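Structure, as structure tokens:
Left out: one protein chain. Kept in place: all the others.
For subunit A:
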Amino acid sequence: MAAAVEDGQFLKQATGRNTRGLLRVIILCLIAGAAVSSRLFSVIRFESIIHEFDPWFNFRATKYLVQNGFYSFWDWFDDRTWHPLGRVTGGTLYPGLMVTSGAIYHLLRALAMPVDIRNICVLLAPAFSGLTAFATYLLTSEMVPSPSAGLLAAAFMGITPGYISRSVAGSYDNEAIAIFLLVFTFFLWIKAVKNGSMFWGALAALFYGYMVSAWGGYVFITNLLPLHAFVLICMGRYSPRLYVSYTSWYALGTLASMQIPFVGFLPIRSSEHMSALGVFGLLQLVAFVDWVRAQLPGKQFQMLLRALVLAVFVIGVGGLVLLTVSGVIAPWTGRFYSLWDTGYAKIHIPIIASVSEHQPTAWPAFFFDLSMMIWLFPAGVYMCFRTLTDEQVFIVIYAVLASYFAGVMVRLMLTLTPIVCVASAMAFSQILDTYLDAKTPKPATENASADTASVAAAAVLPDGLRSTRNPIVGIYSYASKVTVVGASAVYLLLFVLHCTWVTSNAYSSPSVVLASKLPDGSQHIIDDYREAYYWLRQNTPQNAKIMSWWDYGYQIGGMADRPTLVDNNTWNNTHIATVGKAMSSREEVSYPIMRQHEVDYVLVVFGGLLGYSGDDINKFLWMVRIAEGIWPDEVKERNFFTPRGEYRVDEEATPTMKASLMYKMSYYNYNALFPAGQAQDRVRGARLPAQGPELSTIEEAFTSENWIIRIYKVKDLDNFGRDHQSAVSFDKGHKKKRSTKRKGPRVLRVE
């Protein structure tokens, strides 16, 4: 980057704008290339595979779209998830991602390039990251005159781990395209505010509509743009430009967003969207007052008008509150509410609190994802206060809000990343521009000329920052220049190394396939997930219902193609709690639940053999908590802790724990692997009881190579009408303890 800036300075005198423009295009292309290629680690190391959990659903939906066409995708009712409820998938998803890849698929076919839809899905996120870098360049170039800032910001955005974390190849999630849309919408909005142009406002609305169709995080835009407008009004910076851009964006953008079935009438009925509506109304008032003031001078009248605006504003807010209380406007949804009242989710919605992405962020995570930008960021924000133009106000607001959100939820680091890139690029380019200037000022004469200019400048800008009161002189000695530029180069180099290292080590694992190193350094692939899912696909009937915890629902649907009870679209808390209850209760309680839901197989993830810590026993407490939320009398979290408050799986585990279906399924037959009495759980570092658990209502059907996935088949009712316990003990040859004959009339078995 430093070289590019140097070129730009050099060429200022020599050649014209064309050469610099060409250079800029080449640099941007190289940045896009770097952005794409740094996201390909996982494809090269493993294969072209969809990652994680949610992407599997998106992939399945995309396949459905490509096979059945757009209209049947729109009306898709999926009876293979949430058995027996089903899910109105077409109306409850954000279709932007699938439609985008479907469009690319058909475009490539039209160009006679038959590419597998899987490869399009895998590579969509890296491709869009190149576009994001370009959008960041545009956005930054609107903020400061220096072109180097834009190029730096693009480079930062291209390789920062904060964005790579959600956009590596195979991470086929909504965020893959949403971040590009977010940044580009902001660019269009800034452009609209600067020019007061209806054209740019309408374009912003168009891309806002696209964003709404792609990601639930669109609410961030819906609230940030009105906030920007509101702050500008409060600063007394109302202008017809603001009026034109905001009204055109709001009117068209709201109409566009209402076209998505999942969003529907939310923009006029839910609290999250009310700030946009309120600012729209306020802007009309302010515009009216502004017009009247121009017509009628007179101080008293202006006072009256100001009071009028204030009164209408207060009444409007009061009305909104009243409507919310009376229920006309839906209150904040739990997920958004928990952003403000941080203790809310933990008490009321354990299912939100249980997701690891919704945990608060500790400081190492910030440094891990943003590296040196984390301290350049405040400096960049400070520099915005120098001139504080309308668009720089936007940066300040965005920076403060997004850092709050990123602090509350790990996953919102993603919305913080673009502004960090923009602000730190502004700070860094300021340093580079200052110290890479080949001209050296002459002490005496330069001072005088600069002084006169600065006096004029100070007269225009009386309330600048303290650090910018004096006039700019320049850097005198070459030694200073070399020192600072050299240090900057070291920082940039370190930044690139950091980003590559983090991407390669932390964010390039598909999490479907695990990799480990053998003692000789070679790579060993642990492929239990796919092994188990393909076993299901090949050995069970097409309609066999699989019960598992909701994390694995999308993968079972995508890879095994079997109906599931619950999946990662957590729309029905009760249904999830039902599964949680079945997992955390005794077999006698679980069996009727499983029969009622026609469960054929139960799947659990067990990491005890391999030391894989993301397994079901570690997630078990959340199952218990969620089940307790619905059945507080039947499932009690307290019973899973020993009297001393420990969560144990060994000999001292509580009877409730040992009797629970989850415990039994995880450790069933596990001690057969070890010499007697030495069974060891390597995740929790516990020695298991010598006597392993016994199962009676289900039987082991499949266990993967490293025991990560265990699948059990739910037994049918006993042929002789016995309960399963006695049938099992009969098979084992135990005598019945009570030899009394059963009295009373025989009853017909009703199930």
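In this section, contacts are C-beta pairs under 8 Å (C-beta built on N, C-alpha and C of every residue); 3 or more make two chains touch, one makes a residue touch a chain; residues count from 1.
The rule we apply is simple: contacts and distances are computed from a predicted model.
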item	value
Chain not displayed: protein name in its UniProt record ("MIF4G domain containing b", "Coatomer subunit alpha", "Magnesium transporter protein-like protein 1" or "Exocyst complex component 8")	"Magnesium transporter protein-like protein 1"
Contact residue for the chain not shown (choose from A:V115, A:V292, A:I472 or A:A690)	A:I472
Touch with the omitted chain, as defined above, among A:V88, A:L227 or A:L388	A:L388
Listed residues A:Y491, A:Y647 or A:F702, member touching the removed chain	A:Y491
Contacting the left-out chain in the complete assembly, out of A:I49, A:I104, A:V355 or A:M372	A:M372
For subunit A, residues in touch with the removed chain	342-343, 359-368, 372, 374-379, 381-383, 385-386, 388, 396, 399-400, 403-404, 406-408, 427, 430-431, 434, 443, 447, 463-468, 470-477, 479-480, 483-484, 487, 490-491, 494, 497-498, 501, 505, 632-633, 638
